[in-house]
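Removed: one protein chain of the complex. Kept in place: all other protein chains.
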Amino acid sequence: MNFASDNTGPVHPKVLAALSKANEGYALPYGADDLTAEVTQNIRDTFEAPDAAVYLVSLGTAANSLILATLSDPWSAIFCQRIAHIQEDECNAPEFYSGGAKLILVDGQDAKIDPKNLTAAIEAEEIRGVHGPQRGPISITQATEKGTVYSLDEIRAISAVAKSYNLPVHMDGARFSNAVSHLGCSAADMTWKAGIDAVTFGGTKNGLMAVEAVIFFDPKHAWEFELRRKRGAHLFSKHRFLAAQMQAYLEGDLWLEMAAMANTATARLARGLKQIEGVTLDFEPDANIIFPRWSRAKHQALHAAGAKYYVWQGDHTQGDPQEVLPARLVTDWSSTDESIDRFLDCLSNG
Amino acid sequence: MNFASDNTGPVHPKVLAALSKANEGYALPYGADDLTAEVTQNIRDTFEAPDAAVYLVSLGTAANSLILATLSDPWSAIFCQRIAHIQEDECNAPEFYSGGAKLILVDGQDAKIDPKNLTAAIEAEEIRGVHGPQRGPISITQATEKGTVYSLDEIRAISAVAKSYNLPVHMDGARFSNAVSHLGCSAADMTWKAGIDAVTFGGTKNGLMAVEAVIFFDPKHAWEFELRRKRGAHLFSKHRFLAAQMQAYLEGDLWLEMAAMANTATARLARGLKQIEGVTLDFEPDANIIFPRWSRAKHQALHAAGAKYYVWQGDHTQGDPQEVLPARLVTDWSSTDESIDRFLDCLSNG
Amino acid sequence: MNFASDNTGPVHPKVLAALSKANEGYALPYGADDLTAEVTQNIRDTFEAPDAAVYLVSLGTAANSLILATLSDPWSAIFCQRIAHIQEDECNAPEFYSGGAKLILVDGQDAKIDPKNLTAAIEAEEIRGVHGPQRGPISITQATEKGTVYSLDEIRAISAVAKSYNLPVHMDGARFSNAVSHLGCSAADMTWKAGIDAVTFGGTKNGLMAVEAVIFFDPKHAWEFELRRKRGAHLFSKHRFLAAQMQAYLEGDLWLEMAAMANTATARLARGLKQIEGVTLDFEPDANIIFPRWSRAKHQALHAAGAKYYVWQGDHTQGDPQEVLPARLVTDWSSTDESIDRFLDCLSNG
Partner (left out) sequence: MNFASDNTGPVHPKVLAALSKANEGYALPYGADDLTAEVTQNIRDTFEAPDAAVYLVSLGTAANSLILATLSDPWSAIFCQRIAHIQEDECNAPEFYSGGAKLILVDGQDAKIDPKNLTAAIEAEEIRGVHGPQRGPISITQATEKGTVYSLDEIRAISAVAKSYNLPVHMDGARFSNAVSHLGCSAADMTWKAGIDAVTFGGTKNGLMAVEAVIFFDPKHAWEFELRRKRGAHLFSKHRFLAAQMQAYLEGDLWLEMAAMANTATARLARGLKQIEGVTLDFEPDANIIFPRWSRAKHQALHAAGAKYYVWQGDHTQGDPQEVLPARLVTDWSSTDESIDRFLDCLSNG
C-alpha cells in the first residue's frame, strides 16, 4: 500500500537488463557513444521529429530549468500555472539557470493555465519598456501536478495565445507518458503538432532510474543547450547508461505500457473511492495522481495499517477525528490491484 | 502643468549649491572623504540610529536590489505587494542581484500588504523542505506606488508578522519623505521603531539629482553590503558629490520641506478634482501621487492644453470620447499652485 | 587497447548487482531511504569522520562546483592550479554555481600547486579593500590531472598556507582512490588529517556508473549545501540508486581494489614505455594516467592497429612522420595486461 509518489517504486526489470547489456566493452563518453546516437534517433522517431535536437539528463528539474533558460533571457517573464512544479518545487532552480528570470503565475481550473488568463498575463508585461521584464516562454505541465490532463484542444489554445505573441511553449512532461496514455494520442500530437516548442519527456516517474529527455523541435537551440547542460554539470561522462534506460523505455513502447498500468491503477483507486461514503475527490483523475479527502480518523487508521501516502495538508496525527483532510495518492507501473483493494478496504472499514 | 513624475522636475537650488561647494579642493575617493563621514553621521542622527550602517547609491533600484540581496539567499522567497516597484518596474533587478530569489506577491487594499495575506504567504513557503524556496525578507513600499501611506500601526502589524517568523523587513522608501511628512512622525518612528530592518531612504524623487541612502539598522550587514555595492558597480569614486546632495537634503530638514510641498500640491489637486463632476479617485491620496479618472474627451483637452501626465491605461488619442480612463498625476516640490489651478480649470472646462 | 579515459570502460559487475538488489520494493525518495542512511554512515566510517556532512551527486563537476560555491562568496577568489579541471574542463561551472567567483591560477611542478606560489597568490588578493576579490577557498586535485599524486606532506604544506589565512581547502578527488592507493594511506590521512575541509570523493572514474560523494568535515555547511544541490537540480528522487553504487564501492574496499588495478595497469604501461626508444614521459605516473610522447608515425601505426587514446596536442593524421606528439593514456580497473602488452608491442614495432 505505497502510494507516496511515482518515485518510490522499483524501476522496471527491463531497465536493469538494459543497463547490464550496455555495460559491455568500451564506449565513447559524453554522449558520443553508439547507443546514444541510436536512442536519439528513436526519440526523434517516436516524436516524428526528424530534425529535433534531443538530449538526455537525469533529473526533471534539470531538464525544465535548462530548457527554460535556453528559451528565455535573464530579464524575461516565464508564464506558468500558479501551482507549477517549476514554481513550487524546484527551490528557485529556474531562476538560477535563467540568470534571474521572473515566473509569472497564471490561474486556471484543474491546475491548468486558462488561455484567457494567459493572455491577460502576457498583456500585463512588456508595457513598461525596459522597466518591466520582457515576455518570455510559457510552461505547462502535462499531466498536471494535480493529475489532470490538458486535452489537445486545450494545449492548442495555449499555443495559439503564445504564437500570437511569438513566444515559445515548453511542456514539463514529468508525467508525459501518463498524459499520452490518457489521451490516446501520439507523442507528436501532444507536442509539436499542438504548438509545443520544447518538451521534458520524463522517464524517472514512469519506471526509469533517472532519465529525462530534452527535445527542442527547432534544432537552432542545440549548441546553446549543450553549453548550458555542461555548465550546469548535467553532461554525463558514462552517457551510455542514460541512453540504455531510454532505449528500454522506448523499446516495444514500454513507456506507454507502464503509463497505462499507472493510470489504470489510479482509475481503480478512483472508482473505489467514489463508492466510499465521506470520501470526495478534488479533481477527476486523468492520469496517475489523485487528491481525495477523508476524515482524520480514517487517515490514522490507514497509517496504522501501513499505508504510505502524503496527507497533503494538516496534521493527521492529532486533532478532531472527524475533520476532513486531503490526501495525495500516486500510482505507478508497480502498483498492484491487491494493494489498491486492500487500501480501499481499509478506508471503508477504517 | 507637468505632473508626469517626481523625476521630471528640477532639483532644488540648494542641491546645486552644495555640489558647487563640495567641489573645492581634493577629497579622498570611494566614500573616504570628510563630507561622506559627516553625512553618514547626519543620517544616523536623523534616524536616531547611532550604530546603523549607512551608504549612498545613486538609484533606488540599486538601493532596493542591493539591500534585498544582502538580506536574502539565492534560494529565498521575497515577499512584496503585487504591484511593488521591485516586482513591476525593475526589470528583474532583484532577481539579478539576489542570484535568483523569487518574489512572492501578496495582496492587500490600497496597494499595501495585508498582514493576514502576508501570514498566509509565509505559511505557504518552507513547507516542502529543500524543494521550495526558503522564507526571506518582506519588502514594503512607503509611500506606496499608489500614493497611499502605511500608518505606523500598519507597519508594526507587518513587522510583527515578520518577526514572528524571524524574517527581516525592508522598506522601499523612494517616497520615504512624503510618507513621513504625511504621518507627521519621525524617521525613526517609521523605521526601526516600527520594526523595519533596512530602508532605502530616497532622495531622487524628492528634489535631489540622484542619491538614495541605504540604511541597515543592524550593522552586521555592513561589509557584505559594501562588497555587493562594489561588485554591482555602484560605488562612486567621486563620492563627495553624492554626499553633498544628501547633506543639502538633511540640512534644515530640506527633505521634509520639499516633501510637504509635494504633498500639499497633490492635496490641492485632490480637493479640486473632487469638485469636478465625472472625476473619481482610485485611492485617497496620502502623499504626492494621485490616480483620478475622467473621460477620454477631457484627456484630449488636457493634452491639447499642454498638460503632461500619464494616461495610466488605454489610449486617450482614439476611441469613444466618453469612455473613462485613469490618469496618474505626480507632484513634487516644484509644483506650483498656478499650474495645478490651471490644470483643474482646464479639466473643469475642457 | 582502449586507453582513452577512465570513463570509457564498463562499470564493475558488483555495481550492477547492487543496483538490482536496491531495486526491490519501495523506498523513500530524495535520500530519505535506508540505503542512503547506511551508505552515508559507511562513508563517515571510511573517512573516520563521524560528524561529516555527506552527500551523493552524480557528476564530479556538480560535486566540485557545489562545494566551491558553498565555501565561497560571489566576490571570492578561488585558488587552483593553472591546469585544474575546474579551470579548464567545466565550462565555467564553478563561476556559475558560485555566482561569479574568480579562479586565480597558481603554478607549480607536476601539475601541483606550489605552496610558495600559493602564498604569493593569496597575498596578491585582498589588498585593495572592496575593489578586488576577497580571498576564498583553495582547490587541489588529487590525483592531479597529469597523473601525479600529492604526498601527504605536500597536502599539509598547502593546508598550512590556507590555514594561516583562515581559508578552507577543497580536494577534487575525481581520482581520489587512485591517490590513496598510490600513497598507501587512509582516506582520513589524505583529507581531514592533512587539513582538507571538503572533498569530492569520486566514483565515476573508478568503476561506478555516475556517483561522487561530497564530504564536508565540518557539518555547518550541511543545510546550505542541501539547498544548493536542490537548486542546481542535483538531488535525485530515486536516490537509492546512487546509494547502491556507493555501497558496492565501499563494500570490501572495492574502491581500493579497482584503483589498485588501474594504477598497476598504468605502471605496467610506464615500465614498457620506458624501454621503447624514442618514447619519453612528461610526468612520472603515480596513478592511472600517463602522458608519453612519440612520433607521428607511431601514432598513426597505433591508431591503424585499433588503439584508442587521445593525441594530446597536434594532429597525428598529417604532417612530418618524425615529429613527436604527446599522448594521454588512461587505465582503469578493466584494463588488461594483454591489451597493454599489445599496445606496447605495437608501439615498439609500429
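For the reader, a short list of remarks on this structure follows.
Per-chain numbering from 1; labels A, B and C assigned in written order.
Definition applied: a contact is a pair of C-beta atoms (placed from the backbone, for glycine too) under 8 Å apart; a residue touches a chain by one contact, two chains touch by 3 or more.
This is a predicted model, so every value here is computed, not measured.
For the chain missing from the display, the contacting residue among A:226, A:257, A:286 or A:332 is A:226, taking the whole complex into account. Residue-wise, the contact with the chain that is not shown comes from B:234, picked out of B:175, B:234, B:293 or B:328.
Taking the complete complex into account, C:99 is the one of C:10, C:99, C:115 or C:195 that touches the chain left out. Chain B residues in contact with the hidden partner, per the touch definition given at the top, are 2, 4-5, 7-11, 16, 19-20, 23-29, 58-59, 61-62, 65, 90-93, 96-97, 204-205, 209-210, 227, 230-238, 241, 308. Those residues of chain C that touch the chain absent from the view are 74-76, 87-92, 95-96, 98-103, 105, 128, 130-133.
Touch with the hidden chain on the side of chain A covers residues 30, 73-75, 99-100, 130-131, 134, 226-231, 235.
Just so we're on the same page, only the chains that are shown with their structure count from here on.
Ranked by distance of CA centroids from chain C, the top chain is B. Here the two chains linked by the largest count of contacting C-beta pairs are A-C. Of all chains displayed, A has the C-alpha centre closest to the centre of the whole protein C-alpha set. Between chain A and chain B the centroid-to-centroid distance comes to 42 Å (mean Cα coordinates, whole Å). The distance from the centre of chain B to the centre of chain C, with each centre set as the mean of the Cα atoms, comes to 51 Å. In chain B, the residues that reach two or more other chains under the touch definition are 74-75, 99-100, 130-131.
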